[in-house]
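What you see is the complex with one protein chain gone and the rest in place.
The first chain written gets the first letter, and so on, giving A, B and C; residue counts start at 1 in each chain.
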């Protein structure tokens, strides 16, 4: 048992903290207050962060990346999110697909895409699964209804695949240069056995971005429809076997959940840290009855709860980061993600309760955190995502 | 970051698991169903556990003990409590005072008491702070009311101190051979500056046990009044300076909280593990509508919550155990203890909800856990104990 | 006209009960020896006193000699009684409610003739119902499916001349050890499923072939696991072994005792009214203690942390009582309620109140520190009894699923 960090981990953490404090925090509220959801994105911060390594952190060293371990990744996510979780997510979203490329792509594909990804500070990626009528069914496919789930269709024509359909709520939609797409290549069976994955560059003929979604939280972070009208994707961009679905390679180091569980939990931790910092700063200066708010028992009890939950979450997050590095397979990453949803809701709401003022005044920063927190509900804590892990625990229990 | 265990830690864990399964679990319900609170205690299990090292685990190696580190201690507590937390607590209560002896007692005192403690399988210890009119005020002394807090009075007469007063709710009261007592040696100032600690063997003239308390949970674990009527304690049994209060020696390795925070949190973890095991076993066999209960979504959601909270708690407990070993000073142990109170309540209640049957049937084991859990409320999670850590965090925040 | 004002009669009734509880019930109920013994039987003399005040028969119509209390009044009274002792209150509430159902609604004139005077005259005459009208906790398995949980009737009745011969066992029947008359649901055809061949027979205590056995403190199930019976008041198993009952004791045309309203969660919230009374007992004890316990130089009621706890409890009790009273009012005014919303208020009350009062009991115990877990104090008993309510009747999860079916307009009938 050892909760201390290696020098390299600590270095990543410090570097991320500096970047977050000096570069992200000053633009956080400005970007999120922009009303047009197409304009909240800022290439400058992406480029600056990219040059520091925060875009390509997770690419293995042998492919020219930094090869940071999962503990470092968790630390960096928490630090970036302490300043702005939507900007933090815009960076870490790329790590997810770096992991995917290095674990399941062919060497040819790695060469073609990782090289570009490493060279270009504006190369960001995303993955499309959700469709207008298929959300929960993708996450927890119903055994009795094989046709439920996504519909994006791919049909082979010579050396190419023709894609038709649409995806929605896709991260980095509108700014991404490369997308991974799950498509049905056998429409007569369930998604578990009739799906093939493709890599689709943004400039693929027949592929375009549709509506840019206007979210109430995570406003910096782009989210759009992807539309495929006879989009032509070379077979060389097929990932894995036809109908090979979303199986991972044998060198999957993420405990089977492709790192998304750790990612949400670690970002939530950064948000909670931010809420604690803000609230503490506020109650140490705001006065009631001639004393600072810290003298009120009800304030102390709320602070206790904020810090207690945040430290519980930190413990859980660091443990699952280590589990990823140690290739421990458990349901803990999923449970930690579920836990992070409850925690971020409670902690940000307590923040709002402590940081309001007379005449309807509400700290803009606290308001933002509460809106960001709601995003977690469907990404990491809805009932589907809770039942998923419960079912796995039931299945694993002897 | 490393969540793995050393061989020694793992060995303690396995040894404790075996003892818990083979020896503790079979007697757990039997002992707790005994109505007379004087008779629930069982010297046989104490002796068996003592021979395996569970009573003297924490005594440093140089004094002839096992010198187990805090991580091992946390592991053993959780394992013992998985079978019965009251029996587990009867063992770990001794570690608390082993820590105290080795950190603040003189070599003479160590020799006199540690030797006896190590030799005698029935030598158990306790500490008396609470009095009928002084509970919370001892934990969070009110600066404006110096006279609040305990009243037990000690007056020097020659080489002896004459103690008068009483303590209540004292662990191992009725069975202990040695007690540490906080007594007022200067009644005109607050307890922080007018207190001296004494070691009082059970056979001290003028000292006797009063009422044996009849608790609704933790029934194995003894709890009694200690009554002092001109009890004579030699000055050689004084711990530290006169009016030196509860200051710890410089080699205190527990982060300042004398290990009690870790102890409650680790025992709660064992109880939660037990609740999860039981509930899972039950819902995998109990049937509704021709299927096991595991098929019901509402059951899956409750299971998810039980496991999620338990794993969050495990992460937090192992982290603070490491913090103790690493001599990291933080408020995390206190926060983890507070968190364990919320967790144990939720998890044991969910256990009861899942483990009931028709016609008012309720698993005796689940019923016991719910009663045990309530004990945590005042020991680790009442508002005084939450404000205490909040105030320290406020004070430490820059 | 919308009004939260109880009638003068209801208020008088309530005040009289409150006074009786304070004077007679509480000192006995909260005696340390009795608390530690965990004896489910309440002192018979006080049950008799309660009967003499009319509390055993108050739901019976005035025409038949009762007080004709409606559901709301019954809930008001049940809450006050439960402030004194939950088992005592549950016993009386059951006998009173059954008295109304049996004598006012279910019995023939001849049956009333046979049993009514004894019920009225004997202060120790309690009633019990062995049967399962209210759908057993279905564990939600048939949520939004037409499948119905079949009622399993464990006692058979075969005809022998002018008698019925009963055989079988009800594993647990509330009030059984005290009951002088038991309404027993039987099946006249052991092979028929559900209610098709069900009937209800009146069996007086002392009938040859019927035996009542109180549960052991600890029982063991088929897998060797220990279990307890969680209940309030008294109860026990009733076994029939060639028990002969005159056929004239069959309730005409009845296959179950409680109506469809109860099964669909629109019946009486009497059980939850008892639970509110339990919460009140915990609440009032915490207030009393918080006024006298000094910490930090002040009574703890003057600490924000403790004040907040008391307010949390008060809010839970206020919202619980309002819901119970609304459900009671709806049971008394089915047409008006149906026109309003038709929601299953009894199920809502079950889900909400049992959770809220359990939280309230825990919060109240917290005010007492270590004393709150000592068995000679009432607090741990309040906590335990509130958990029994969470478990009893139907699970909270099932209650919520019933509410959800009502929201969707789904019906199983």
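Just so it is clear, a residue touches a chain if its C-beta (ideal position, glycine included) is under 8 Å from a C-beta of that chain, and two chains touch if they have at least 3 such contacts.
Quick caveat: nothing in here was measured; it's all calculated off a predicted structure.
Engineer: The chain left out touches which of the shown chains?
Structural biologist: Looking at the complete complex, the unshown chain comes into contact with A, B, C.
Engineer: If the hidden chain were put back, which of A:293, A:320, A:347 or A:393 would touch it?
Structural biologist: Result: among the candidates, A:293 touches the missing chain.
Engineer: Please pick, from C:69, C:348, C:370 or C:383, the residue that touches the omitted chain in the full complex.
Structural biologist: Counting the whole complex, the residue in contact with the absent chain is C:348.
Engineer: Touching the absent chain in the whole complex: find that residue among A:192, A:378 or A:392.
Structural biologist: A:378
Engineer: Touching residues of chain B against the unshown chain: what are they?
Structural biologist: Missing-chain contacts on chain B: residues 296-298, 301.
Engineer: I need the residue numbers on chain C that touch the omitted chain, in ascending order.
Structural biologist: 1-7, 10, 72, 140, 143-144, 287, 291, 298, 301-302, 304, 307-308, 310-312, 314-315, 318-319, 322-323, 325-326, 329-330, 333, 336-337, 340, 343, 345, 348, 351-352, 397, 400-401, 403-405, 407-408
Engineer: Can you name the residues of chain A that touch the chain not displayed here?
Structural biologist: 29, 33, 35, 37, 130, 133, 135-137, 140, 142, 144-145, 148, 168-169, 213-217, 288-291, 293, 295-298, 302, 345, 349, 352-353, 356-365, 367, 370-371, 374-375, 377-379, 382-384, 387
One rule holds in what follows: only the chains that are shown with their structure count from here on.
Engineer: Need the CA-centroid distance for the pair chain A / chain C, whole Å please.
Structural biologist: Measuring from centre to centre gives 51 Å for this pair.
Engineer: Residues touching two or more other chains, restricted to chain C: which are they?
Structural biologist: 303, 305
Engineer: Could you tell me which residues belong to chain B and also touch two or more other chains?
Structural biologist: Where chain B meets two or more other chains at a single residue, that happens at 297, 383, 387.
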